[in-house]
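Input: a single structure, listed below in structure tokens.
Right after this comes subunit A.
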Amino acid sequence: MGEILRLGLILMLVALVAAVALGFVNSKTAPIIEEQERMRRQEAMRTVTSSLGDSLQFDSLAVEGLANPYAMVDRRLAVVAVSDAVSGDRLGYTFVAYGKGYSSTVQTMVGVDSSGRIVGCSILYQQETPGLGANAENQPWIGQFEGKRISQCSVRKDGGEIDSITGATITSRAVSDSVREGLEAMREQDLFEGGERA
Partner candidate 1 sequence: MSHLLVVVLSAGLQSQVDAIAQPALVLGAVALVLGLGLALAAKKLAVRKDPVAERIEEFLPGANCGGCGYPGCPAFAEAVAEGKAPPNGCLVVGPEVDEKIAKAAGQEVEESVKRIAVVRCGGGHSATDAFEYHGPPECASAMLVMGGQKTCPYGCLGFGDCVEACPFDAIRMGEGGIPVVDEESCTACGRCVDACPKGIIELWPAENDVMVACSSKDKGGVARKACSVACIGCRKCEKACPVDAITVDDFLARIDPEKCINCGLCATECPTGAIIDKVPARPRAYIDSNCVGCAICVEICPLDAISGEHKQRHEVDQEKCVGCGLCVSKCPTNAIRLVGALSYRRSEG
Partner candidate 2 sequence: MGKLKSFAGGTHPPDRKHLSSDKAIERLPAPETVCVSLCQQLGAPSEPTVKKGDKVSRGQEIGSQSGFISLPTHSPVGGTVLKVEDMPMPHRRSGPAVLIKTETEEGGQVFEPWPEFREHSPEEIVERIKLAAVCGMGGASFPTYVKLSPPPEKNIDTLILNGVECEPYLTADHRLMLEHPDDIILGMEILVYALGAENVMMGIEMNKPDAVELMREKGVEVVPLKVKYPQGAEKQLIDAALGREVPAGGLPLDVGVVVQNVGTAKAVAEAVRDGVPSLRRLVTVTGLGVESPVNLDVAVGTPFSALIEKAGGYREDVARLINGGPMMGIAQYTDEIPVVKGTSGVLALNSHEARDVAEGPCIRCGKCTDSCPMKLVPSRIARFAEYEKWEQAEKQGALDCIACGTCSYVCPAGRYLVHYIKRAQEMIRALRKREA
């Protein structure tokens, strides 16, 4: 039994040292990572809403019952309200759409104006096939979402106005469907003015 205890303790010792080292490094890197993540989001939010104005203010919005179509992340869709930093007028929203792509969950940052028209999209994260699905990140494709309304926001095959990436229908569909579903969820909660009713 003593032998066993000794072995266990040695392993514990090693693990202890490892944990200490990791804890130390983590305490140094975690904030950087967090900051970076935040910056990226911020940057993405700014990019997708750049057409709404120059000085914008972002506030997260709590709407009861705003269901996240992709419930695996969060049951509530985290919508950020975009308003003019000066006047405080609400100009639109941003949110992150999650769509199950070919080999990863594609995250798209979506910017819409207050009427529900998309003003910009950019891919936050994807691990799709290089050369195919990964091309979703590229401007010519993701750029076509700009100006689209909810009903147009699906691939042509499904009757929408989004051209699929050749050979990567699944990724195309994942992005457009997830964006549309997010918008639909917001529409349900009457977040958009006029026009966009069911």
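The criterion applied here is as follows: contacts are C-beta pairs under 8 Å (C-beta built on N, C-alpha and C of every residue); 3 or more make two chains touch, one makes a residue touch a chain; residues count from 1.
The candidates came about this way: all candidates are chains of the complex that A comes from, given by their letters.
Note that the coordinates shown come from a computational prediction; the quantities given were computed from them, not determined experimentally.
Every candidate listed (1 or 2) is part of this complex; the one in touch with subunit A, counting any copy, is 1. Of all residues in subunit A, those touching candidate 1 in their complex are 3-5, 7-12, 14-16, 18-20, 22-24, 26-27.
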